[in-house]
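With one protein chain withheld, the remaining protein chains of the complex are depicted in position.
Read from first to last, the chains carry the letters A, B and C; within each, the first residue is number 1.
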Amino acid sequence: MGKLLAVTIIIIAIASAVPFVMHTWEPPADVSTHGGLIDEQMADTMIEAGVSFLAAQILLGLFIWQFSKPRTDSKVKTFPGGAKGLVIAAIVLVGVEVLALGAFGSKAWAAVYFTPPAADAMPVQVQAGQFAFYFRYPGPDGKFGPLHPEMINEGNQNLFGLDPEHDVESRDDVVTAEMAIPVNKEVHLLMHAKDVSHSFYVPALRIHQDFVPGLDLSLHFTATKVGTYEIVCSQLCGLGHYNMRAYLKVLSQQDFDEWMKKEQAAQ
Amino acid sequence: MTLKHVFLAALATLAAVTLTAAGPGSGTITGKITYDGTPAKQKPIDMSKEPSCASQHPTPITTETVVTGPGNTLENVVVYISAGAPDEAAPSAPVNFDQKGCQYVPHMLAFQTNQELKISNDDQTSHNIHPLAKINQEWNKSQPPGTPPIIAKYDKAEMIHVKCNIHPWMSGTFAVLKNSHYSVSDKDGNFKLPNLPPGKYTITAWHEPDQEMTQDVEISGSETKTVSFVFKLKPY
Amino acid sequence: MATTLPPPKPELLSLPERRQNGHSGGGQNLVPAGGDLRVTQHYSPPASSSAIWVAIAAICMSFAAFTSALIVRQGSSNDWRHITLPSVLFLSTLLLLASSVTLEVARRRVAAYMGGATADIAPSRLWMYLTLGLGLLFVAGQYAAWLQLRSQGLYLATNPNSSFFYVFTAIHAVHVLGGLAGLLRVIRKLGNASLRRSTLDATAYYWHFMGVLWVYLFLLLWLKI
Partner (left out) sequence: MHETAAPAVVHGPPTTFLSKHVFSLDHKVIGLQYYTLALVAVVTGMVLSWLMRIHLGWSSAAIPGLQVLSPNGAPGGVMTPEYYLQLMTMHATIMVFFVLTTAPFAAFGNYFLPIQVGAEDMPFPHFNMMSFWTTFTAFLILVAAFFVPDGPPLSGWTAYAPLSAIGKNAGPGEGTGQVLWAAALGVFCIGQLLGSLNFISTVLDMRTKGMTLARLPVTCWAWFITSCMGLTAFAVLMPATILLILDHVAGTSFFIASGLVLNDQLVPHSGGSTLLWQHLFWFFGHPEVYIAIVPGMGIVTHVLVTNMRRPMLSMKAILYSMWALAFLSYMVYGHHMFVSGMNPFSSLVFSFPTLMITIPSTVVVLIWIGSLYGSKLRINTASLFALGFISMFVSGGVSGFFLAQPSIDIMLHATYFVVGHFHMVMGVAAMFGIFSGTYFWFPKMTGHMMNETIGKIHFWLTFVGTYCIFMPFHYLGWAGNVRRYAAFTDDFLKPLIPVHQFITVAAIFTGAVQLLFIYNLIYSRFRGPAAPANPWEGTSLEWAMPSPPPWNNFGGHDPIVYHDADQYGVKTASGADYIMQNSPEQALGTAEGD
C-alpha cells in the first residue's frame, strides 16, 4: 500500500502541474504598460514554486516507496548529511531563493505604487457603491464639482450627489456607467467609495485596488490596446457583489472624443 | 362547502357589489394633474452592467422620477381619499408588480393595506426587491430568475420607495392606502375616483419623492366633481 | 477557626525544595484537598502563580488592541473632541492605588502568619476587607464618573473620545469586578484555612495589575495624545 501511495502522490503532483505548464487557464493578456513586470514575476515564481512542489512531492513519493517495504532487518538508516544538510538546503535553496524573488518583485510593485502620475494624466473619478461602478469626468472646465452625499439619489441618477444648482463645477461633469479611456494615455483614477468597501479589479490591466470608505485613494495606469475589458469588484460588498461590474472601453483618441460628446449630450 | 359557507360567501359578494358598484347616489371625482415650473431632466439609464437587460432597450430608457405629458401633465401621481372615507378590507385579487428589462412595471403601484402583492421577475437575471418601508416592516429579498413570485402584504398605510440593490437604477413606489378610492394619474395626467357615497372628503395627491397636496371636496348625490392639482417642479 | 490554629510544627517548615533538578515538577507538589493551611504554603502548586502572568499577558494584549484602536480612530478623522475627564476619577484613582497598598499589607501579614512569625490572623483579614471596600468604592467612583459625563450630555456614541472612555472604563471595571470576586474567594479561603500562598499571591498580582492598568488607561485618556 505504501507503493500505491508513492505512485499516487507522484501522479497527482505531475497532473496538478500540467495545466500550469500547458497554460490551460491563463490570466487575460496584459494591456498595460506596467503589467509586463508583474507577468515576469509570476512566471519566475511559477518556476520556483513548481520546482519546489514537484521536488518535494516526488521525494516524498520515492521515500515512501522505498521505505514502506516490510523489512526483516532491524536496521534503520539516517539520511546522508542528517538534519543539518536539510536545514541548510531549506534556508539556501528555498528561503534565499524566495526572498530574492520577493526583492526583485518589489520592482513590479514599485512600478504601480511608487511612481507619481504624469502631470498630463487624464483624471477620472470612479465611485463604487452597492452594486455598480459609476465614473465621472471633470468636463471642459477640468474640475470635479464637490460631492454632497446627502443628495445622492439613484432613482433620478444623481449617483454622485452633485448639486449643479449651486456648484458651477458640477454642471459640466460627465457621469457614466461605463469607463472609456483613450489608448496610450495615462489615466489618473480617483477612487471613492459610496457605502462599503469595494475593489477595482481589471485583470487585463493588472490593476487591483480596494476602495476604502472615508479614504479616497488614487491609481494611475496606461492602457496600450484598444478593446473592451471588464472591471469587477473583488471585495465582498453585499448581496450583489457577484454582479458588480462595469466595462472599460479603451478607445482611440478620436473614438474617445466622440464617445465623450455623446455622453455629454446625455447628461 | 356547507350551506352556511355558501350563504356567507353570497352575502359577502353582495356587500362587495353594493360597496363598489355604482349604486344610486354615488359621486365621482375626476381631474388632471399638471405641473408648474421646469421638471428635472430625466437622464438616460446605462444598463451596460446587465447586458441581458440592456439588450431589451435599443434606445436607453430614462429615469422616471418625473414623467410628463403634453400640456404639462404629470403622470404617476397617486390621488386618494385621505380623510372622509372609512377604512376598507382588502380585495382578494392581488396586485402585480413586475420586473421587466431591469425596470419596475408599474413604476407607481397603489394598493390597499393587507392586499396581496405579487412580485414577479420576468428577467434572466436575479433581482433584489428592497422596499424601504419605515412604518411597515422593512424587508429585502432577492429573486433569482425562474423562481415563484414573492407574495407580500403591508398592514399600514405608507408611501414606500422600492429599490433593487443589484440594479441601483431601478426605482419604484408602493402606495399602500387604507381604502379602495385611489387612482394613479395616467400619461395625460388624468385620474378618476368613482363610486363615492355622499360626504365630505379630503383628497390627497402625492408625487415622489415626497410632494403632497390636498383639497377638500364634498359629494352630495350622484355628481361628478372635477379637481385639479398643480405641482411645482424644479429642474434640480 | 483560622484564628485558633496552633503555631506551626517545626518539621513542616523544613520541607524539601519545591523545584528540583532544574525542572518544575507537577502533580507531586499537589496537596490533599482541604490540607492544613500551614502545610499548603510549601506544597502550593505553582500553577496559579504562572497562570496569573499568562492571564495578565492576555489582558495586556487586549488593552494593547484597544489602545491601537484608539490611536487609529483618533487619526482617521477630525471628529475627535477631547472630553474633560470627570473629576471623580482622580479620587477613584487614589482609591484604587490605596487598595493596592492595603492588599499588600494584608498579603505580608498573611505571609507572616503562614511563616509562623505571627499567630494573629485577624488584622490581615481586616486589611483584606479594607481592600475589598476600596475596590467597591472604585467601581462606584467609575459609575459616578459615567453619571457625571451623562449630565454633560456625553454618551457612548456622542463622539469617539467619549466612546473610548466608556469602553475603556467599562471593560476595566469588569476586570476589577473579577478581581473583587477573587478577593472574596481569598477571604473565604482564609476563613476556612484552605488558602494557598500562590492563590493569595496571584490574586494580589492581579489586583496590583488592575491598578497599573487603570493608571495607564487614565493617562491615556487624560493626556489627550
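Here is the rule we go by: contacts are C-beta pairs under 8 Å (C-beta built on N, C-alpha and C of every residue); 3 or more make two chains touch, one makes a residue touch a chain.
Owing to the predicted nature of the structure, the values given are computational and were not obtained by experimental measurement.
Engineer: Of the chains that are displayed, which are in contact with the missing one across the whole complex?
Structural biologist: Answer for the hidden chain's contacts among shown chains: A, B, C.
Engineer: With the missing chain put back, one of C:Gly135, C:Pro160, C:Gly182 or C:Gly211 would touch it. Which one?
Structural biologist: C:Pro160
Engineer: Decide which residue listed in B:His107, B:Lys163 or B:His207 touches the omitted chain of the complex.
Structural biologist: The one listed residue touching the chain not shown is B:Lys163.
Engineer: Which one, B:Lys141, B:Lys192 or B:Lys234, makes contact with the chain that was left out?
Structural biologist: If we include the chain that is not displayed, B:Lys141 is the one touching it.
Engineer: Since one chain has been left out of the picture, which residues of chain A touch it in the full complex?
Structural biologist: Counting over the whole complex, chain A touches the hidden chain at residues 1-2, 5, 8-9, 12-13, 16, 19-20, 24-28, 37-38, 41-42, 45-46, 48-50, 52-53, 56-57, 59-60, 63-64, 66-68, 71, 73-79, 82-84, 86-87, 89-91, 94-95, 98-99, 101-102, 105-109, 112-114, 129-130, 147, 149-150, 152-155, 161, 193-197, 199, 201, 203, 206-215, 217, 230, 232-243, 245.
Engineer: State which residues belonging to chain B touch the missing partner chain.
Structural biologist: Those residues of chain B that touch the unshown chain are 125-126, 128, 130, 132, 138, 140-148, 150, 161, 163, 165-166.
Engineer: Counting contacts across the full complex, list the positions on chain C that touch the omitted chain.
Structural biologist: On the chain C side, contact with the omitted chain comes from 20-30, 32-33, 45-48, 50-51, 54-55, 57-59, 61-66, 68-69, 72-73, 75-80, 156-157, 160, 163, 167, 171.
Definition applied: only the chains that are shown with their structure count from here on.
Engineer: With centres defined as the mean of C-alpha atoms, identify the chain lying farthest from chain C.
Structural biologist: Taking each chain's C-alpha mean as its centre, the farthest from chain C is B.
Engineer: By C-alpha centroid distance to the whole-protein centroid, which chain wins?
Structural biologist: A
Engineer: How many angstrom between the C-alpha centroids of chain C and chain A?
Structural biologist: 51
Engineer: Just the number, please: Cα centre separation of chain A and chain B in whole Å.
Structural biologist: 46
Engineer: Quick one: report the Å distance separating chain B from chain C, using the average Cα coordinate of each chain.
Structural biologist: 66
Engineer: At least two partner chains per residue is the criterion; list those residues in chain A.
Structural biologist: Answer for chain A, listing residues that touch two or more other chains: there are none.
Engineer: Enumerate the residues of chain B that touch no fewer than two other chains.
Structural biologist: None at all.
Engineer: Within their complex, state which residues of chain A touch chain B.
Structural biologist: 129-133, 153-157, 159, 163-165, 176-178, 238-240, 243-247, 266-267
Engineer: Could you please specify the touching residues of chain B with respect to chain A in the complex?
Structural biologist: Contacts found on chain B: 40, 42-50, 63-65, 125-126, 128, 142, 161, 163, 165-169, 171, 208-209, 235-236.
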